[in-house]
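Shown here: the complex without one of its protein chains, the others still in place.
Chains here go by letter, A, B and C, matching the order in which they are written, and residues are numbered from 1 within each.
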Amino acid sequence: MRATQDGRSAVRVPLLDHGYIELIETWGSDQRIIESARMSTGKGFLGWGLLAVYICRRCNKEIPKEEVYEAEGGGSGHTGCWSIVDVNSKPGDEKLLRYLWENQHATPFEFGGMVVEVKAPIMVFREWHRHRSQGFNEASARYAPLPDENYVPAVERCMAGGGHLTKQATAASGAQALTEPDALAWLAELADVYEHAERVYQSGLRRGVPKELARLPVPVGRYSKMRATTNLRMWLAFATLRTTAKNPAAQWEIRQYADAVGELLAEHFPRTYAVFAEGRK
Amino acid sequence: MRATQDGRSAVRVPLLDHGYIELIETWGSDQRIIESARMSTGKGFLGWGLLAVYICRRCNKEIPKEEVYEAEGGGSGHTGCWSIVDVNSKPGDEKLLRYLWENQHATPFEFGGMVVEVKAPIMVFREWHRHRSQGFNEASARYAPLPDENYVPAVERCMAGGGHLTKQATAASGAQALTEPDALAWLAELADVYEHAERVYQSGLRRGVPKELARLPVPVGRYSKMRATTNLRMWLAFATLRTTAKNPAAQWEIRQYADAVGELLAEHFPRTYAVFAEGRK
Amino acid sequence: MRATQDGRSAVRVPLLDHGYIELIETWGSDQRIIESARMSTGKGFLGWGLLAVYICRRCNKEIPKEEVYEAEGGGSGHTGCWSIVDVNSKPGDEKLLRYLWENQHATPFEFGGMVVEVKAPIMVFREWHRHRSQGFNEASARYAPLPDENYVPAVERCMAGGGHLTKQATAASGAQALTEPDALAWLAELADVYEHAERVYQSGLRRGVPKELARLPVPVGRYSKMRATTNLRMWLAFATLRTTAKNPAAQWEIRQYADAVGELLAEHFPRTYAVFAEGRK
Partner (left out) sequence: MRATQDGRSAVRVPLLDHGYIELIETWGSDQRIIESARMSTGKGFLGWGLLAVYICRRCNKEIPKEEVYEAEGGGSGHTGCWSIVDVNSKPGDEKLLRYLWENQHATPFEFGGMVVEVKAPIMVFREWHRHRSQGFNEASARYAPLPDENYVPAVERCMAGGGHLTKQATAASGAQALTEPDALAWLAELADVYEHAERVYQSGLRRGVPKELARLPVPVGRYSKMRATTNLRMWLAFATLRTTAKNPAAQWEIRQYADAVGELLAEHFPRTYAVFAEGRK
């Protein structure tokens, strides 16, 4: 994970030209998901990886681990029978995790979650806020003026259309084919508008126009900040619609953030994210 | 209700300089709310206004209307007793509606709802979309360029701070006191930014910049359109936080839309809206 | 659809031995879904089935229908060019409906919905209430005693395990193989418990035990009633998890209700339900 350390001892992943995503907190774990799912049968979490199974040669049944003992002379037996016990193995709770995901048993995935802080252009937040299961608290220009930071895409980004040429990512119908000089010229024009908008924003604030109106010229390329929270089930729904791996048709800018969300999920819920990444059958 | 008729035989309420709200559809009714609430007792809807009550003078009990008959000689009686029946009255189901609202029995209010179409500045939509129980479908500049319509507030609006001078509605700290000439001057500056932003937006589109990037200079004062849907319970939550009557601290612009929403609710769910308007004890 | 008419001019679909589902109301339509989805491009609803396309032989471009006219001598032309126009056809908005569903553009499906009244065993309601997007109002034994109606499954239902022998639908481990005489014997025992529970319920009510406690002996096989409401998106989620066609592993009893829900949806949103039934790629 690309990461920088700042004074708050938290990790910020820089994104675009001025943005970032920062992990504030996670709760739950892969194990908690299993525990919750197992409420249905009362069995609880059994373990990850291969689990040992003890089988009595005479009874031909599985023996609880607690009843197995090392017999004198190098063998093993179990209480109640004293016969020899074979050790075998069966798959651990990764198997249940995969079953839950593939069969849309979704509630156990509500038993984990994550809070992040995000700095991104308003344009990105406009898409992000469509994910209504998330709780948001965002900077408000009604309360405090937004700093003069604006998103200027790289020339390559303009030229490549975000890598995935959906209809939306391409030019308007009847447009010219974008050349690099034209892209550079337009980026200079964009910087001009940004500068002009900021000048009029400040002029309004200085003259005494209410802050909530003075913001009218602010462009959707302006950066804002927010915290976002939801449970793991809903972060996976976000990742389904916004990560490059799952939906390359999403806009390139929000995919940068969603991919970073995915890396955080993979770090804190590694088994769940692996199952999610593989996908349903 | 201020309203204009357009070709679609629907009613649009004009708002701000270019915006509107239009009723697309409602479902349910005040009566449906009562019916749903009465599932708990199985009694169903009884009626509005004063309800007749029939009481036997001898039994001193309430008699079902079906058993009451006009007696010969001008009196009335009831089957099973043949004694005289007095007619009295009791309050109708407005009483239950009030009780439900005051005691936070909220689910019956999910049995009605409304769909509207809204044209408003992006700035207003940014606040509106915080109401996460609503379903939204909005115009997208990724798909089709947004028309060049932008919100220019009236001078009076700038001067009056939206009528309710919360901290947010007032000027930034250290600002001058806004004068009318300054307000006019700033509105002219605002118009300039709008014009400049549109020029660069069009330049981007023409040169072949992807539509989804060409929109970066678009200001939050630009108009967009959407449809919004939710149930009555959640429209009332919206009205609680955004109408002038319930929350004058909300921004003046969104209050214009919320007040229009309130008028539509009052028209289609008159008894519920009356109870809501009076408020909880 | 199996249906009976009752006094309320509404249609009830009888289910199990004493249950039913009754349509109270729908809102929206297949067309509304398209209209909402088209907010993104501003184009609106175009039509179902094959749509006529007019192409000028000279311009080689699509001509708006309004500009096409019948030319003298039997041909056709269009204003601005006067050249001959060919009529072709393209698929209507079923195509967009399918695209929306397949690509998980889910919000347009929030622009329709349905309210139903349901009578079912408590056991079925316990599963149904897991669908948390729905609004419920149910009969409450705190308010009024529940009538003595209880679910007695048919012998065939007991024997067949609901047709789909998942682990859950089968017998407990170590159980005997169910024989028809045993099934009949057990159903008689079940009827005994029902009778005994009702006797003690009534005894508690008569003696003055608070209604909310007197209900403790009521079995989960007892019938209750409710109204349920949600939007089409969420009814389809319900149908995904509970109809026989989509999830035969759901319990047979709730599948009877979900299949009836599906028939109602198919009647009122036929194009949407057809796309849903075909499924995602």
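One rule holds for everything that comes next: a residue touches a chain if its C-beta (ideal position, glycine included) is under 8 Å from a C-beta of that chain, and two chains touch if they have at least 3 such contacts.
Keep in mind it's a predicted model, so treat the numbers as computed, not measured.
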Residue among A:Y54, A:F111 or A:W235 that touches the chain left out of view: A:F111
Selected from A:N231, A:Q256 or A:T272 as touching the chain missing from the view: A:N231
Among C:R58, C:K95, C:R142 or C:R280, the residue in touch with the chain that has been omitted: C:R142
Touching residue (missing chain; options A:S76, A:S140 or A:N247): A:S140
Omitted-chain contact residue, chosen from C:R98, C:R215, C:R242 or C:H268: C:R215
Interface residues of chain C (partner: the chain not displayed): 121-123, 126, 129-130, 132-133, 136, 140, 142-143, 145, 150-151, 153, 157-158, 161-162, 167-172, 175-179, 182-183, 185-186, 189-190, 192-194, 196-197, 200, 203-221, 251
Absent-chain interface as seen on chain B, which is shown: 104, 107, 130, 240-241
Those residues of chain A which, in the complete complex, touch the missing chain: 24-28, 32, 35-37, 39-42, 107-108, 110-111, 113, 115, 117, 135-140, 142-144, 225-227, 229, 231, 233
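To be clear about the criterion, only the chains that are shown with their structure count from here on.
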Centroid spacing, where centroids are CA-atom means, of chain A and chain B in whole angstrom: 35
Mean-CA-position distance for chain C and chain B (Å): 29
Interchain centroid distance [CA atoms averaged], chain A/chain C, Å: 32
Contacts with 2+ other chains: residues of chain C: 107
